[in-house]
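Here is the structure we will look at.
As you look at this complex, bear in mind that one protein chain is not there, while each of the others sits in place.
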Amino acid sequence: MTGLPRLLLEPLIRGALLEDLGRAGDITTDALIPDTLMAEAAFVARQAGVVAGLDLAALGFALVDPEVRFTIALPDGSAVRPGDVIARLAGPARGILTGERVALNFLGHLSGIATATAAIATAIAHTKARVTCTRKTTPGLRAVEKYAVRCGGGANHRFGLDDAILIKDNHIALAGGIAAALTRARAAAGHLVKIEIEVDRLDQLAEVLKIGADVVLLDNMSPAMLREAVAMVAGRTITEASGGVTLQTAAAMAESGVDLISAGFLTHSAAVLDIGLDI
Amino acid sequence: MTGLPRLLLEPLIRGALLEDLGRAGDITTDALIPDTLMAEAAFVARQAGVVAGLDLAALGFALVDPEVRFTIALPDGSAVRPGDVIARLAGPARGILTGERVALNFLGHLSGIATATAAIATAIAHTKARVTCTRKTTPGLRAVEKYAVRCGGGANHRFGLDDAILIKDNHIALAGGIAAALTRARAAAGHLVKIEIEVDRLDQLAEVLKIGADVVLLDNMSPAMLREAVAMVAGRTITEASGGVTLQTAAAMAESGVDLISAGFLTHSAAVLDIGLDI
Amino acid sequence: MTGLPRLLLEPLIRGALLEDLGRAGDITTDALIPDTLMAEAAFVARQAGVVAGLDLAALGFALVDPEVRFTIALPDGSAVRPGDVIARLAGPARGILTGERVALNFLGHLSGIATATAAIATAIAHTKARVTCTRKTTPGLRAVEKYAVRCGGGANHRFGLDDAILIKDNHIALAGGIAAALTRARAAAGHLVKIEIEVDRLDQLAEVLKIGADVVLLDNMSPAMLREAVAMVAGRTITEASGGVTLQTAAAMAESGVDLISAGFLTHSAAVLDIGLDI
Amino acid sequence: MTGLPRLLLEPLIRGALLEDLGRAGDITTDALIPDTLMAEAAFVARQAGVVAGLDLAALGFALVDPEVRFTIALPDGSAVRPGDVIARLAGPARGILTGERVALNFLGHLSGIATATAAIATAIAHTKARVTCTRKTTPGLRAVEKYAVRCGGGANHRFGLDDAILIKDNHIALAGGIAAALTRARAAAGHLVKIEIEVDRLDQLAEVLKIGADVVLLDNMSPAMLREAVAMVAGRTITEASGGVTLQTAAAMAESGVDLISAGFLTHSAAVLDIGLDI
Amino acid sequence: MTGLPRLLLEPLIRGALLEDLGRAGDITTDALIPDTLMAEAAFVARQAGVVAGLDLAALGFALVDPEVRFTIALPDGSAVRPGDVIARLAGPARGILTGERVALNFLGHLSGIATATAAIATAIAHTKARVTCTRKTTPGLRAVEKYAVRCGGGANHRFGLDDAILIKDNHIALAGGIAAALTRARAAAGHLVKIEIEVDRLDQLAEVLKIGADVVLLDNMSPAMLREAVAMVAGRTITEASGGVTLQTAAAMAESGVDLISAGFLTHSAAVLDIGLDI
Partner (left out) sequence: MTGLPRLLLEPLIRGALLEDLGRAGDITTDALIPDTLMAEAAFVARQAGVVAGLDLAALGFALVDPEVRFTIALPDGSAVRPGDVIARLAGPARGILTGERVALNFLGHLSGIATATAAIATAIAHTKARVTCTRKTTPGLRAVEKYAVRCGGGANHRFGLDDAILIKDNHIALAGGIAAALTRARAAAGHLVKIEIEVDRLDQLAEVLKIGADVVLLDNMSPAMLREAVAMVAGRTITEASGGVTLQTAAAMAESGVDLISAGFLTHSAAVLDIGLDI
């Protein structure tokens, strides 16, 4: 995995550390642990999953105490089993203890997303479909959550309201129908901006295909209906299925022949991956 | 629920909106929806749960377009059933569409936490114990996540490393034992700072009780062992049970007589509460 | 023109005002002008051109003194002649004088860009081509400069390194050729990300067409060679011509049949549009 | 040239890089260029001019990838001819490609200002006058644009509304005349604050000279009238000529004997200096 | 007193409120005081002095709760006696209690500076000298502390290292003497930048007068020596006396005929003015 630029990560990790250090710093560690004490520690997986977020963890310790050495054993995107050492730490005990929670909070959250993504990716690996995320992300963390989706083998959808046109049901209703919406979108879109439109019925799809769009979002359709939609499209546009994607339903949806299945839960409801720090 | 000051919320909602608006704003809505079109909309629960985060949602629309009126129907802390209207919106359609996702991301995330908290709170309502959160929060969102825990009927633990002393196993090991750790902590703590110490064995608890602490964290103990610990403490200190708290285990743990049970999953793994915006 | 969200504009205008107010504010106006003096003023074009940036000007006065009323006479995107009143101000004289320079700096700069864009747009209006900008923008002002290009009738290119893939000569060289570059790009690109590739020879273009790309950038080609390239492409991909675009060369380039001509000077070298404030 | 403190430059370069990296970073380079590939490159002048902004360019690469070495060949303030190597880069190809545009945007913009300044400075080199800038700067970039003016051999005017008193025509009108304005200004000005006043007629100048001012701004006067004004002043105050300064008019204005000629176009309308990065 | 622009004050008051509200807000007030309770309160002087900082106090309440009305009774710069009502508050009791301390911290600190300044100003009122501040200010508060000096009847010295040249003993030593220092300073200074130089002996003063400077700082001289220095200067330059200025020494120093006496203690050691909030 190509990591994100440090410039994007640094404000996040600084914010998280300041949130935890508050106005007096780590008063427990400062009171109990001698300044000169050195320690070694390891981030160890307590659960199977896929790792994501090591650059954030490393940067966290670097900002708490640059003398803490952080060595990655299993880089972002690696599948881990319980007991696997993900990264090792060595240096001042104070720095390790003070930085531990923030590093784990990022690592667990992003690895949880990568793990959930990888589970869907595996479930649909026998199809041509890829799993993709949505804009249903945790406020403030979109860039790193989308990165975690990539670590888990998923693809990214829009990063925001500005980098693609996605015409949803409400837009269609308020714009006066599919034809009006697509026409206005085309007139407004720059040459590098793709247009996607959501439909939940096949007659809508037919109308879209008459006018054309880069991607069509097939929302809340059964696998059978998806199959029908894919046949109608016949390769003329990219197809994305959404609505009710779970580990149970993903395979059937993907087997319909769609190009993508998108799932909000990857970023808004994935449980943390349980990772511990053994000192 | 007393809400958080707008001063604390505003940077979060601004950050989330800028993250979503990117460098060109909502190009779909701007292209499709006439500037003058007005609309009405409602946030509707699609799932049973407890609401949290309405101030953030309201502030989000206020920052996108001050002409969008936001009326709360069921305030933070309310239990909702599928179909319940939580809040109503009226005003320029553009503002409603552009602000929708960020508002829902906050509302769903925080209501998910409140809902998970309320489930545990209900499960232990027949005991004297309260459920409390941890520092295992989503980076950047600690203050609002802890607020959501309160909305769900939970109590708050430390907000950071600086507002209470919490001596964990690693601290004890590196400080040279319980007695040394507690003595140093006492010498360092200001008169408004409480001291909590983690033990996972009863002989450790006995040692703690000899020296004294404001709170003792009973980690990874069975309900039976918790009961024994509570008997040993005999009201001399506050007791908190942690480790393996789930909706299944909470009641048995709470029935041991502890004052608090703490659970990281409330803030790090609660699924979003499904809320939709009907226009 | 749909304006940019106030959330995007506010940091820019605050930054510019703080830069001008320094540590003591407008010491001239504070010393000379009575607090109670009211005045009226008008932004007047001293040159023909196209206006852009009125929202920034209005926001500037609102932040300096909310009692200054700002009324737009000719909105962004309007063509103006010397003497035309663009906007009117009424309110405390101090606020008008203190906010004048920052408002004019934004208005002049962005109107200059809109004017330069409109000149090219007019020169190629008889062709199907549109003029587009580049990433050669003034640091910190990209979003508003791209907006000014739209005000002038131009289209927008990429907003940053992250919203489209643009494979330039250096990328091709370092990646080991056109085929390798396009193949890697396709594998990495999400379904909403377009791929553009730069070529400066027709044999390169042929290689690109074999593999396919969303847009091909025809760099530094003569009008004749552009015409040949357009013929080779035969509508299979969007064509963009760049290199040496000026008011003199634009028409000939556009007449080659390309879809777009792109020009860095719109944003990096357009002279300010001369606008004055008459009190 | 003494450069500006890194503390002033860092927020500008960080802002520009974040603006370009967006939410996913340089997706083209990340997809195409191997992590381990090293490259060498050179910033080469494609036009004659004066260089400014190398510290910003260097800092840009340092923030993108600290392993990119940046070596200055021709420091800020140097006159360059087409083909001259201004600086050399060596290190990871990815860092060079990702940082290129932001570095060039600063370098081209500031060198353009230095070049325009140097042209005027050369045109008036046979006189005692110096060329100076104004507050007509690009929002957010005033400090570095004023630095670029110094690189080009110019002098700096006020940096903001707070570091000198400059009484313009509107101030005079609203304050009730020259005498009232100057008297109030004197009463308000601290002992380190200079007072400058704008006049456009010789009778106004006579009134100013009766009361006294540190600098008098002779606005929109012909060379002949400037000469007359200089004779009237007879060395009692510093004289600055403004209005209609161009490469064509500068010499005649300067030959009038004024101390300074000021020109807004140096900072608001100078074309970029064409500099390329050869890899 | 002309206040400072709200744009300069807002970051200070936001920072102070966030510092006080921490991560959970005012937990005492939220727990104890009903949301609907209204109250009235008054800022009352408990000590004689001069008021400064009311805009900051007003803005503080506006940011905590816009429904709290803040009415100024005695504006900045007013002399107050114990018992005088400075400002009145009316509105939600919670907002008044939560905002109280931050408002008082600003008001007490700045009024303390204004009071100390006014004491010196009164002590030297029979001379032509004015009292002025230095750069020995509290980090982060320079702009408002210098404003408080003005409220107390003092004049302002430099605001920073960039708005005037002040050549101190170390500069003279490292630059190779007074002549070298003054010559280099003149060559570097823009036409709106004044040059001040520090001397502590009369032979140094003689050397300065030969070359010329805008202001001469007479450091650590006795009143007698100051008188001699003033005679030597004979009006050719502004004179400023510094070193050992106290309420006791100020009059004698000012009677020497200097134009200014400067005192660091105004901003770095003035005790707070005791102001209370009576509810």
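Each chain carries a letter (A, B, C, D and E) given by its place in the written order, and its residues are counted from 1.
As a convention for this text, a residue touches a chain if its C-beta (ideal position, glycine included) is under 8 Å from a C-beta of that chain, and two chains touch if they have at least 3 such contacts.
This one's a predicted model, so the numbers in the text were calculated from it and none came from an experiment.
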| item | value |
| --- | --- |
| Omitted-chain contact residue, chosen from E:L21, E:A114, E:V199 or E:A229 | E:L21 |
| Touching residue (missing chain; options E:D55, E:D163, E:E240 or E:D259) | E:D163 |
| Full-complex contact with the absent chain, from B:L12, B:A164 or B:A263 | B:A164 |
| Touch list for chain A against the chain that is not drawn | 14, 17-18, 21-26, 30, 35, 63-64, 98 |
| Touch residues of chain C, complete complex, unshown partner | 19, 22-23 |
| Residues belonging to chain E that touch the chain removed from view | 12-13, 15-16, 19-33, 37, 39, 93, 97-98, 101-102, 104-106, 108-109, 112, 135-143, 159-163, 165-168, 170-171, 173-175, 180-181, 184-185, 187-189, 193, 264-265, 268-269, 271-272, 279 |
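Basically, only the chains that are shown with their structure count from here on.
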| item | value |
| --- | --- |
| Computed distance of Cα centres, chain E from chain B, in Å | 45 |
| Centre-to-centre distance between chain C and chain A (centres being mean Cα positions), rounded to whole Å | 32 |
| Contacts with two or more other chains, residues of chain E listed in rising order | 22-23, 156, 159 |
